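Every protein chain except one is present and positioned as in the full complex.
What follows is chain A.
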Amino acid sequence: MTKTGRTFFLRPQDMIGIAILAILLLVVLPLTLDNFRLQFVGKYLTYAFVALGLVLCWGYAGILSLGQGVFFGLGGYCMAMFLKLEASSVENTKIQTTPGIPDFMDWNQITQLPWFWEPFHHLGFTIIAVLVVPAIFAFVVGFAMFKRRVGGVYFAIITQALAAILTILIVGQQGYTGGINGITDLRTLNGWDIRTDSAKTILYFVCVGLLLASILLAYFVKSSKLGRILVAMRDKEDRVRFSGYDVSNFKVFVFCLAASLSAIGGAMFTLQVGFMSPSFVGIVPSIEMVIYTAVGGRLSILGAIYGTLLVNWAKTSFSESFPELWLFGLGGLFIAVVLTFPNGIAGLYQTYVAPRLGPLFGGAAKRSDATPPAPPSSGHAPAAAE
């Protein structure tokens, strides 16, 4: 899995961390949780892809995006379009006025499949689209903004506006998108019924596998010179520019990477949960995803994963008993994290737990360079804002 010898890709403590997470997700949780609960974890893990992207984009590069739901949604919708077409075969839809098109189109008096739905008959195209469509969208947005040196709070606000715009667009274009209900009643993936318990368990493991692969990718990026340039940019953007780098290209890259990661999460969400709707695209889910990252620790790849699991677990258990209070709780949690431990759970771990564990792993505690600490945090917009 990893190269041996003096490699800068993964340090021993990273490998231990990834191994512990892998054992937890692949062995401990499947053995201890019933199917119903395990499916919840699978759903939470799809958000972890977004959190992972935010660690790179926000934690390392200092680019706060409040619109990651857009990319999660684009990935999810791409997958949902494929599944919906498969579920809308002529036999399945023969009671419709126009058989062979998705039911919601029929209800909206659309008699022909729109051109942009056509390619989603093919699984191969769909998988590529899941990764590429959000990246292209992120590229256009990122290129337009970063070349003009829009950053910090302004960037965050614009991404938030994008989340709102896309939601309105999806809801408004009911005939093409399924509107507010989203794309529902998804059944099979190339003939394989995704609604059964066994399918859901398999999808859970696929999701974990993809997440672990994404984590390795994130570590690779972090440990490359590009990772250090991102940190340098967050700190002294001008110095990077005057060292001969085109700063905007690096920002566009990391923004696109975060978008693609989020989209994988979205596609896995559609597969595991069985539908996709605009409620995962808008402002509220986008901000929630930032909160997962903040709670877990925006400078820690693994921290963000645990943060996502923990906040979602709390959300599920709390909102079962106090549905009205949950959003206040979430808001309070975010404020508390920003004010009291800006580096999240991972920061607490590194300050209090890691030094004690150090002797066990023979020097693993020497983490001075493990995660570059945050710039003095005031609010949630990091230093690169200036």
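One rule holds for everything that comes next: a residue touches a chain if its C-beta (ideal position, glycine included) is under 8 Å from a C-beta of that chain, and two chains touch if they have at least 3 such contacts; residues count from 1.
FYI, contacts and distances are computed from a predicted model.
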item: Chain not present in the shown complex, as UniProt names it (candidates "Urea ABC transporter ATP-binding protein UrtD", "Heme exporter protein B", "Acyl-CoA dehydrogenase" or "AtuA-like ferredoxin-fold domain-containing protein"); value: "Urea ABC transporter ATP-binding protein UrtD"
item: Residue among A:N35, A:Q173 or A:S224 that touches the chain left out of view; value: A:S224
item: Touching the absent chain when the full complex is considered, from A:F146, A:F250 or A:F334; value: A:F250
item: Touching residues (missing chain, whole complex) on chain A; value: 8, 221, 224-226, 228-229, 231-232, 234-236, 238-247, 249-250, 253, 368-369, 372-373, 375
